[in-house]
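Beneath this line is the structure, given in structure tokens, with notes to follow.
Here the complex is missing one protein chain, while the rest keep their positions.
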Amino acid sequence: MDMKIETLPHPDQDRERGPIINDFSLVVATANGTGSQTANLALLRSIFKLGIPVHGKNIFPSNIQGLPTWYHIRVSHEGYVARRPSEILIAYNPATLLEDVAELPPGGVCVYNEDLGFVPERDDLCYYALPVKELIATSEIKGKLRDYIANMTFVGALAYLLEIPLVAIEESLSYHFRHRQKLVDSNMEVVRSTYNWSVENLSKVDPYRIEPMDKTKDLILMTGNEAGALGAIFGGVSFVAWYPITPSTSFVDALREFLPELRIDDQGKATYSVIQAEDELAAIGMVLGAGWAGARALTATSGPGISLMSEFAGLGYFAEVPAVIWDIQRVGPSTGLPTRTSQGDVTFVYYLGHGDTCNVILFPSSIEECFEFGYTSHDLAEVLQTPVFVLSDLDMGMNNWMGKPFRYPEGPLQRGKVLSAEEVGSDPFVRYRDVDGDGIGYRTLPGNTNPLGAYLTRGTGHDENANYSERAEDWAENSERLARKFDTARELVPGPEISSMSDARVGIIAFGSTRYAVDEARDRLSHSGFSTGFLRVRALPVNGEVRTFIEQHEKVLVVEMNRDGQLHNILQTEYPDLATRLVSAAYLDGMPLTAEWVQARVLRVKL
Amino acid sequence: MDMKIETLPHPDQDRERGPIINDFSLVVATANGTGSQTANLALLRSIFKLGIPVHGKNIFPSNIQGLPTWYHIRVSHEGYVARRPSEILIAYNPATLLEDVAELPPGGVCVYNEDLGFVPERDDLCYYALPVKELIATSEIKGKLRDYIANMTFVGALAYLLEIPLVAIEESLSYHFRHRQKLVDSNMEVVRSTYNWSVENLSKVDPYRIEPMDKTKDLILMTGNEAGALGAIFGGVSFVAWYPITPSTSFVDALREFLPELRIDDQGKATYSVIQAEDELAAIGMVLGAGWAGARALTATSGPGISLMSEFAGLGYFAEVPAVIWDIQRVGPSTGLPTRTSQGDVTFVYYLGHGDTCNVILFPSSIEECFEFGYTSHDLAEVLQTPVFVLSDLDMGMNNWMGKPFRYPEGPLQRGKVLSAEEVGSDPFVRYRDVDGDGIGYRTLPGNTNPLGAYLTRGTGHDENANYSERAEDWAENSERLARKFDTARELVPGPEISSMSDARVGIIAFGSTRYAVDEARDRLSHSGFSTGFLRVRALPVNGEVRTFIEQHEKVLVVEMNRDGQLHNILQTEYPDLATRLVSAAYLDGMPLTAEWVQARVLRVKL
Amino acid sequence: MKRATGRVNRIGLSRSEYGGDPSTLCKGCGHNSIASQIIQVAFELSLKPHEIIKLSGIGCSSKSPAYFLGMSHGFNSLHGRMPALGTGALMANHSLRAIGVSGDGDTGSIGIGQFKHLVRRNVQMVYLIENNGVYGLTKGQFSATADEGQGLKYAGHNPFPEIDLCIEAIVAGCGFVARSFAGDAKQVRSLLKAALSHRGTAVLDIISPCVAFNNDDSSTKSYGYGRTNQYPLQEIGYVPVAEEIVVDDYEPGELRVIELHDGSYIRLRKLEADYDAGDRIRAVERLQRAQESREFVTGLLYFDSSRPSLAETNNLGDAPLASLPEARLRPTHEDLEGIMRRFR
Partner (left out) sequence: MKRATGRVNRIGLSRSEYGGDPSTLCKGCGHNSIASQIIQVAFELSLKPHEIIKLSGIGCSSKSPAYFLGMSHGFNSLHGRMPALGTGALMANHSLRAIGVSGDGDTGSIGIGQFKHLVRRNVQMVYLIENNGVYGLTKGQFSATADEGQGLKYAGHNPFPEIDLCIEAIVAGCGFVARSFAGDAKQVRSLLKAALSHRGTAVLDIISPCVAFNNDDSSTKSYGYGRTNQYPLQEIGYVPVAEEIVVDDYEPGELRVIELHDGSYIRLRKLEADYDAGDRIRAVERLQRAQESREFVTGLLYFDSSRPSLAETNNLGDAPLASLPEARLRPTHEDLEGIMRRFR
């Protein structure tokens, strides 16, 4: 397994030094807990409001105050959003200043806080020094909040350097402060005074600039977790149980933000219930209880929580109870890096639960899909009567992404085979009979008034009638039916998204948030005449089109953000006859993959 | 997936009806909690003591009293021990009597308790009716224990029918009652009186008979759980934490039986500690704590417990703490069939823990190997500094198997890279540096007096010095080293056992308790001119010889007792270029596989 | 479904229609008596079977939901995890009444965390602990409620202090805490009835002797011939068929000494007629004193119905979440557009 990232020549390195418009990355280096996120997000949203494609990634530490934090903003008139090394550094954190500067490419820009006592050494960079203390000295804000508002100085400076209209910044601040004008004013005061100071004291020498476009007019900017939470709400989720864990907490925060707004009825009563459980064993237990009793129920968690949910996941699979589990993946094994992104739970979740448990997984890769899977996951869970896992990741979940406004779900909620009292009728009700040949039996909900409608759900061996059974045939038949049901799932889950180039000999398979690096890498490759196909897996179990795609390419690179090539391995067992066409490109260090890396891995494929 | 067992012509069906000596199966059908196990085991051991290869399988329910129980005894002068349909039925359970009789092959024998009011219908069987109530009426034992002692009647009857010398039975009873003569006498009284009654009242018409041999003279008869527990004790296990769960409880019972005998020191102090934990999360946590602090520590559990151990398993893998976990597999998913056997936890345990966790697994398939892996598992865990899982199953663990007396372990305990205070010396101690290129760092134990020797163990990202780190390079390097360590494990774990036939086009891969069905099937096939190769996997990760074996055969059938072909799938990802040679033969209904089934699956392989 | 036979109740059901499958527990097991009392109470109260759910964990005790109220839905879940499952089920449908059955191992060992948090949240359910001080189903290990110093044949001597689940419930904020004895049918029934109408979690800790494993060598009256002389546990198990232990009605304040199957004794003392169940602090004190004198006080130990149930805390309306129609579950097109505007 080769874990090294290839370093390719930096794309800007050889460019002529003309103005570079709407095509750069910048990174803001601060310490955690200084409140720099307001400044970062204001910056991000002003660029967005100017119609320019933009994306921000927050690289933050697993503590509350004082450790290094980097906020990366990628501005790309072409619309690329994958991670890319930054040309512009806002150096506000003394702890990482030297390292941060060292990472800038030749020709890079360093805007730094003069008070940190930094002495520039590299002579291939442009420097802009800001006397931060002095700049905020006149601010009306006093005391501890000075530190906080100090972050507005770099916003002001960048407004001058990148030519961001102040009005765009003001609009963004107004957005983030929810139109509380007093807050907007006190922040804008610092932005404006720094802007003015910059105009007088800095002379622009670097080539990077912002120019308004109209590429984001119809778009929204949102985190994946917010999108997923909204999807769940528009999917009628009515029960949520969870235990806090980064990076899933903001998923539930969004639920708790929007549910009271969207789901309080005329009588002022809630049409939902959210419970903070005592741990993840309890959270998934509550969700299964609610799903069994007929509510649309979800929990959100991350790796350690998934581990703790194993036993209940197996019960959900075997007792056939609908449930939706969002796993916002972070770096593991174990506690690992709680604030870094990963796609490392694929194998574990696919087989989560002892015995022959196997689970349905969805892989959203955009905020639109987070929203969509937010409701389809509940449809699938209820139709299939099984836990459905949605595997997002920290990068997708916690960062702000552009997307099209969400389409209102089509068609009614699919509640699956639930029999009413009338439907049970007067024939004995047989819970686990495969009436339709799809492996899915009919269920009734507690409260069904038909005296023939009740049954006892259990995690132990049972016959079709849900009666306890240790008979070998009963076990084998039931377990065969469950396998059949998994085949049904294969047909029902969202199929892959395929983008082919007819002459491509190399295909790429990826899923989730890495698709952006793949998209960009493919464009680059295609510019240099190298065609590739791309199949984006959207769910497990995979279905037929994946086979065709693999067959159509001599080699298929499976790109993923983990160490062991987890999807790659699953695909090998799915398609043993094609196993040798599959090449694993797996890498995990906590940072989102870059297009450069993908490109290098593609070029390395031996045909 | 085809889940049906093939039914082949019964081997005895076409035999001539001469005496059949030392080659039959018998099943004792009783209800749970009637104490019939004493009678069953006395029978088993008397046959064993007569020098005849024999094996018993207890098919018992998951309750305490009143549900059907079957005890199968296979007598085989050839030494076969796999499950096989029984020709002789002891019908003492009214609840299953009709079904039990229906399952007998033509020519079968039915010894039944006359008091049950059973009226024989099939005329292709031999019947022997025992007036049980009458037979025990004269016993000195009164009251409730009458029911219990009543089981001795079938022992007496079989002594006559099969010609088992009474002295052998007495010896066995004496064994089981630990030479408490009073108990032996009262039981023998019933055996003897029934024997006498049988001589006078029954006339032997069936062909089955016992004849003393000398094939077991040097052997022992023991359960896998006892053997494993003894192995652990001779491997110096000093800490055990567990939570009761069938079928692993008897493993710990054996530890608690033998530890006080073998491991109390001169001062009367224990050189071990056994703790009944409050659940499996606690059990594995205690074991990791003890392993970290330098004790040889184990826990034993089954599927549900394994699920609950997921999070700690990941910590053990990542924080590199030695531990041994015995998983005595039962039928899952979920609570499943707690008293039925399975090999269904392979995939789940291999990847147990979120993120890229992967674990070392040993697969014992005989009591000798249970003993051996009982100590080598601790060597491996300490050498590799990682949790080692031993996957046995209910059939192996709870049933009595013949085996050679155990060989005393060779060489000293391998305690791995543990530095004493002197060895730490005066250079800074670097816990996670790969000094030897095998991925394994040097560790120190708490209590090490060298002030440079301490470090903080953690489940979070860290650098070589064990300091907390969120740096991408640190994560990648550490995780690459862990992968390297897994490659080292590949070399250190016990390699496969291979038995080839030069002209074999079909190979068989199996592991654990199914090897007996494979052995017998291969003999049968070979008698009919069909050669097969056999590779018994003894550990994961698999190593090089497996590749060669697969290469040497056109098709390789992977036989296992689960639904999804778990080892088969793992092998496919290990050897993608050979993936299409692998054919899955997976089946699970809770009953041990039979040679017939294996044979049929081999014959069905398309070449 | 059982057919009506004999006398019927207000809603036209006979007692047998509240029955379930035949028990597969040991003859004489206290758990069977409790199941009978549940059946009897449901019959007497004319409970509608479809308004009840039965929940349990894993253990002999947790098997019993199969043996009563066959016309009610139920869920036999995971060891120690019934509280979470019940919480979810009851939030999905808070119009249901839940009878949860658990064991002392299920609640006191693996499940103590979920138990305490269920109680804290005041989930409206009757939480029945069938307490025998051992793990019945796994054959006789000590549970956390086993008396300190107690001896068991297979498990040896218990060196750890017992957990008193009534104290645990009270200090976790439970508003209905009672203790009884499986053989005291009358008391069990009256406590069950009260519990069924409590707003919030009602904990009933019922001493329920295990015929098979509450067997101590040191007990002089032990008849344990079948087991005491044998080896090893997993191979030989004889469980004598026993009679249920029954205690007749005894007076408030009275002490009753009950002989168990193995010849050991337990001491039950019924709470005095003037006992004030409203004083939480006194209730804990009383239980602690009883612990010291190795008595079990029986009766309603603590009662306070002032705390809202979880459904109330969560501001739920009358209609169960599980039966809300799509129109009330899915916000409108306008709602979505409004949100979308906000993220522009």
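First chain written, first letter: the chains are A, B and C, and each begins at residue 1.
One rule holds in what follows: a residue touches a chain if its C-beta (ideal position, glycine included) is under 8 Å from a C-beta of that chain, and two chains touch if they have at least 3 such contacts.
Only a predicted model underlies this, so the values are computations on that prediction, with no experimental measurement involved.
Trainee: Of the chains you can see, which ones touch the chain that is left out?
Mentor: A, B, C
Trainee: Which of A:T246, A:Q414 or A:S499 sits in contact with the chain that's absent?
Mentor: A:T246
Trainee: Out of A:N113, A:T335, A:T376 or A:Q566, which touches the unshown chain?
Mentor: A:T335
Trainee: Touching the absent chain in the whole complex: find that residue among B:I90, B:M188, B:V287 or B:I328.
Mentor: From the options B:I90, B:M188, B:V287 or B:I328, the contact with the absent chain belongs to B:V287.
Trainee: Decide which residue listed in B:I73, B:I169, B:I210 or B:L230 touches the omitted chain of the complex.
Mentor: Checking the options B:I73, B:I169, B:I210 or B:L230, the one contacting the hidden chain is B:L230.
Trainee: Quick one: say which of B:A95, B:A454 or B:M501 touches the chain that got left out.
Mentor: Selected residue, touching the omitted chain: B:A454.
Trainee: Which residues does subunit C use to touch the chain missing from this display?
Mentor: Looking at subunit C, the ones touching the missing chain are residues 109-113, 116-117, 120-122, 144, 159-161, 163-164, 167-168, 171-173, 280-281, 284-285, 288-289, 307-308, 313.
Trainee: Going by the touch rule given at the top, which residues of subunit B touch the chain that is not shown?
Mentor: 219-222, 226, 230, 233-236, 238-239, 241, 258, 262-263, 265, 267-275, 277-279, 281-297, 311-312, 315, 319, 405-406, 408-409, 412-413, 444-460, 467-468
Trainee: Which residue numbers on subunit A touch the omitted chain?
Mentor: Touching the chain left out of view, subunit A contributes residues 32-35, 37-38, 41, 61-67, 144-145, 147-148, 176-178, 180, 183, 223, 225-226, 243-246, 249-250, 253-254, 257, 276, 278-279, 304, 334-335, 398.
Convention: only the chains that are shown with their structure count from here on.
Trainee: Just how far, in Å, is the C-alpha centre of subunit C from the one of subunit B?
Mentor: About 36 Å, centre to centre.
Trainee: So the centre of each chain is just the mean of its C-alpha atoms; given that, what is the distance between subunit A and subunit C in Å?
Mentor: Result: the chain centres lie 43 Å from each other.
Trainee: Could you check subunit A for residues that touch two or more other chains and list them?
Mentor: Residues 311, 315, 319, 458-460 of subunit A each touch two or more of the other chains.
Trainee: If a residue has to touch 2 or more other chains to count, which residues of subunit C qualify?
Mentor: Residues 24, 78 of subunit C touch two or more partner chains.
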